[in-house]
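Excluded from the complex is one protein chain; the other protein chains are retained at their positions.
Letters A and B name the chains as they come in the text, with residue numbers starting at 1 for each one.
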Amino acid sequence: MSFYFAQFLTGLASASSLFLVACGLSLIFGVTRIVNFAHGSFYMLGAYLAYTLVQYVPGSIVGFWGSVIAAALVVGLIGAIIEVVMLRRIYNAPELYQLVATFGIVLIVQDAVLWIFGAEDKLGPRAPGLDGIVRIFGEPIPQYDLLLVALGPAVLGALWLLLNRTRWGVLVRAATLDREMVASLGVNQSWLFTTVFFLGSFLAGLGGALQVPRVSINLLMDLSIIAEAFVVVVIGGMGSIPGAFVAALLIGELNAFGVLVLPQATIVLAFVVMAVVLVIRPYGLFGKQETAAHAAGQVEAPIRPASPLKRTIALALLALLLVLPFLMGEFALVLATDILIFALFAASLHFIMGNSGMVSFGHAAYFALGCYGAAFLVKYFGGSMEMALVAGPLFAGLGALVFGWFCVRLSGVYMAMLTLAAAQIVWSTAFQWQELTGGDDGLLGIWPSDWARSKTAFYYLSLALCGGGILLLRRMIFSPFGYALRGGRDNPNRTESIGIDLRAQQWAAFVIAGVFAGIAGGVYVFSKGSIFPDEAAIPRSVDALVMVLLGGVQTLSGPIVGAGVFRLLEDEISRLDYWRAILGGIIVGIVIIAPEGIAGFIKRIAVKAGLEREGETAA
Amino acid sequence: MTTPVLSVRHLSKSFGGLQAVSDVSFDLAAGELLALIGPNGAGKTTCFNMLNGQLKADSGEVKLNGESILGLSPRRIWRKGVGRTFQITATYASMTVRENVQMALISNARQTWNLWSRASALHVNRANDLLELVGMADQAERAAAILAYGDLKRLELAIALAHDPKLLLMDEPTAGMAPRERVRLMQLTAGIVKDQGISVLFTEHDMDVVFAHAHRIMVLNRGELIASGSVDEIRNDARVQEVYLGGGRLFEEKGKGHG
Partner (left out) sequence: MKLFRFVAGAIAAAVVGLAAMAAQAADPIKVGEINSYTRLPAFTDPYKKGWQLAVDEINAAGGIKGRPLQIIDRDDAGKPGDAVKIAEEMVSKENVTMLAGTFLSNIGLAVADFAKQNKTLFLASEPLADAIVWESGNRYTFRLRPSTTMQAAMLAKEAAKTGAKKWATVAPNYAYGKEAVAAFKKELTKLVPDAEFVEEQWPPVFKIDAGPVVRAVEAAKPEAIFNVTFGGDLAQFVREGNLRGLFEGRTVVSLLSGEPEYLEPLKDEAPKGWIVTGYPAKDIDTPEHKAFFDAYMKKWGEAPKLGSIVGYNTVKSIEALLNKADKYDAETLVETMKGLEVPSSPSGPFMYRAQDHQSTMGAWVGKTDVKDGMGVMVDWFYADGADYQPSDEEVAKMRPAE
């Protein structure tokens, strides 16, 4: 019994740490409606800063706590600066742009931390005065854990007072309920947003700084905490601080006891709990249904069949692709194969996101399921490559069928979060279910059949499958099915009131996109010969989003252009030391300066030059 | 007596403490052009939303040709022959005018699961006819996003007519239009009612339009039906006068009906 009580306390201590991060995230979301990926980066910054400051005041209690608070304040300030300089420009952009932009910040901060603090893991000193244990029912409990246990409720209480007993708090609560109302009350919104960002970032920094005596500080902290914080915020209900508290307790204890029962599935468990909560309460335990729809950005122009000029260009491109093996060396073929795969992957995302308005932040799930489906067939059923290339898409489609059913019930950020959770379930299952997936060791030796073994043959195979897939997707966009989805994106109300079962169509679209991502995944696994859980991880999903954005969401050729440019760019910059920061900078740049993307930009020029017909631009 | 096209009994809806619609009952006969008027916030749109299935009613009964439709989804009710236009126009901004109409035609032909055909090549003639009917044929190729508001309203009418409805629900069909356009649109509607025997329930703030075209008028105030009758009866109803006190402009102009 005493053992379980001690385990319970351990769970409470983690819950408090988690709550500090999650409540800041929830607060920021509530007011600004921005899902801030960079929140994890603030947490990491807090840890690194506190670690550095503590070095100057070894062993001093005042010095230690001074360092923690100072680190949190600096992080709060950095958060506020980022809000003023960057995020302020994108409050009215569609949520997709916001998510991707904050991910760009994640990349930039990652490299900044690497540059400033170095790549080594850092183990900070213990908290002076709290470095011993207390025996409770005979069980040793670290004093520092007890402090954390107390800190969670204390912060909750302080926030409650702040939100309920101050004018600022009242405004924040009002803004959480209804942004427009606060604006119409004549409150200085940007001031309110900046202060909220300061507070939220401060809390994240504090959460990070408090970890210094507990964990070793490293460059992976940001993404691992943000994934957990998302789980907490989504379970609790986005924007709800008490919700974040309850959910943090739930997850903290789940981890503490999960490790006793299912030590090999701790990561999966959290995401499964999240999925279960969302099925029962789509908006989380304490969340409310989103009231106002989010800004949709600029209205897209009607799509038209390719003009003669475009057809000529497309045919020329196809001809070029067909003779490529005669012109270029091996590596160019490898690169071209990659581009084809990613173009199909991006096109499948564009199919649901661009054409159908369903923001998926976890599209990598279906790419990875395609990879694993194909790999399983080869590894466990001794299947051939040809069969595996069918099995992969089917497996991905099956995954999309299951996850899609939940996802299409939501819209906007909530949908984005749920798709992200789905991808995290796939990732964590792949990561932890060693017997099946090999975990981090991956599945190896999945090479093409003999006839497709040469780079040239495999290139033609990829061209046929991925090129064909892209053409099929394009065909579907112009079909009644695709139009119904477009309609659903433009105006769900109208769509339902002309007799279309929008949810069913969206579900089907989700499955189709999953199948095509699965085709890309199947080809990918044979091109690389191996598959690892990383293919389902957040950065892979972001890759797809960036490709679509880079090319232009509102153009049909966007995903293809985006995939090409992205892959070539990656090839160029990934050998540089700070390529993540460069990529992050590009992402942020696109969102702020050129939201229309490359293809969108070319289209605009072409229209101006009279080469393309667009008639009038949309109002 | 023949069964009315639409029969509404004791329809009620409240939002939290606010009784938006309370105990509304009325019938709508075939070929009838029935106006539902009332000041802002009276509950007209809420009524419409319950009739086409967008909102769940708290209580009451709605029958279409004797068949209960309350609680069905909007798309089911649409399939049963009810068309609708919205107070705030609901069209597809990223499609052309013709494609907007084609969508309704495609849905009516149950072709939305077709993954292969080119949507913009389907039902072109029928779409053109409908656009011709509402006077939008010359704008068929334009993007809906760039239409003037009045044109959007006409486009909505074309969409609503696409599946040959028995009943048309029009929420402020002429709002945002210039006076001359309003008259033209209502004349058009009246003509369609006459030619095709459709029944229409519409709301309208412009009393000129209402008095000129409605066969019958109902007045809603704070969720309750306070009067119902012919144009003249409503004009002279004391309670209606009272409700519209301050908005009396309409009664001063009563002599200037169009017809």
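Everything that follows uses one rule, which is that contacts are C-beta pairs under 8 Å (C-beta built on N, C-alpha and C of every residue); 3 or more make two chains touch, one makes a residue touch a chain.
If you're wondering where the values come from, they're calculated on a predicted model, not measured in any experiment.
Among the chains on display, the ones the left-out chain touches in the entire complex are A. Although one chain is not drawn, the whole complex shows that of A:334, A:387 or A:402 it is A:334 that touches it.
Only one of A:432, A:462, A:479 or A:557 touches the absent chain when the whole complex is considered: A:432. When the whole complex is considered, the residue among A:255, A:479, A:497 or A:557 that touches the unshown chain is A:255.
With the whole complex as reference, residues 3, 6-7, 10-11, 13-14, 114, 118-123, 126, 131-133, 140, 142, 145, 214-216, 218-220, 224, 255-256, 259-260, 263-264, 266-267, 329-331, 334, 431-432, 434, 438-442, 444-445, 447, 455, 528-532, 534-535, 571, 575 of chain A touch the missing chain.
Rule of thumb we're sticking to: only the chains that are shown with their structure count from here on.
Partner chain A is touched in their complex by these residues of chain B: 52, 54, 73-75, 78-79, 84, 86, 90-96, 99, 102-104, 106-108, 111-120, 122, 141-143, 145-146, 159, 162-163.
Contact residues of chain A toward chain B in the complex are 299-303, 305, 475-476, 478-484, 486-487, 489-491, 493-494, 496-501, 505, 508, 615-619.
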